[in-house]
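I have a structure here, written as structure tokens, and I will follow up with some questions on it.
Rather than the whole complex, this shows some of its chains in their spots.
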Amino acid sequence: MSDHVYKSIELTGSSTTGIEEAVERALEKASNTVHNMRWFEVVETRGHIEDGQVAHWQVTVKVGFTLDD
Amino acid sequence: MSDHVYKSIELTGSSTTGIEEAVERALEKASNTVHNMRWFEVVETRGHIEDGQVAHWQVTVKVGFTLDD
Amino acid sequence: MSDHVYKSIELTGSSTTGIEEAVERALEKASNTVHNMRWFEVVETRGHIEDGQVAHWQVTVKVGFTLDD
């Protein structure tokens, strides 16, 4: 892991179920175009409310991937 | 969504199960008196420990609602 | 609770399932040597990615315990 160069990007995924699924949705979408994703860090957890209940969770993650080919 | 004025308040809910349920408990209680809640942001996730295990989760959310009637 | 002195330490647990289990793993391990743990606060939520999916969650908690007796 020592001699890679990483780039990190910020993604927001959403889920009606909870935090973990919102993160996985963001990664799943990003994996179509970004390869070599290695780690993530949750930077914000928000959500929308409808009728006094959580309508969906929105979780923002910083995701790091290697620039090496 | 453009011409509303929002007020935000800070609530803490708790749950023996997990983060999501603690947030929903806080919203459920607040919805008795606060209407038009639109979004929340998790600002702190804490908990109490008993016998080396999580006794309950305590999650603090900032909740925004419209002041418009 | 008023006249205790607390010390807090920082632990990181991991789980393939989610945030709650990662915290419980950290507490379970620490409870072998640290007694009287009373509260925790989540300070960082990260994870590793393999093949575009969350391989495991890594959650860091600050844990407080009483120094008394």
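Letters are used for the chains, namely A, B and C, taken in the order the chains are written, and counting of residues starts over at 1 for each.
As a convention for this text, contacts are C-beta pairs under 8 Å (C-beta built on N, C-alpha and C of every residue); 3 or more make two chains touch, one makes a residue touch a chain.
Keep in mind that this is a model prediction, so the values were computed, not measured.
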Exercise. Given 3 placed copies of the single sequence, how many copies form the entire complex?
Worked result: 12
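The rule we apply is simple: only the chains that are shown with their structure count from here on.
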Exercise. What graph shape do the protein chains here make by touch: line, ring, star, complete or other?
Worked result: complete
Seminar exercise, completed: Residues in chain A with touches to at least two other chains are numbered 19
Exercise. Residues of chain A touching chain B in their complex?
Worked result: 17-19, 44-49, 51-54, 57
Exercise. If you look only at chain B, which of its residues touch chain A in the complex?
Worked result: 18-20, 23-24, 27-28, 30-31, 37-42, 63
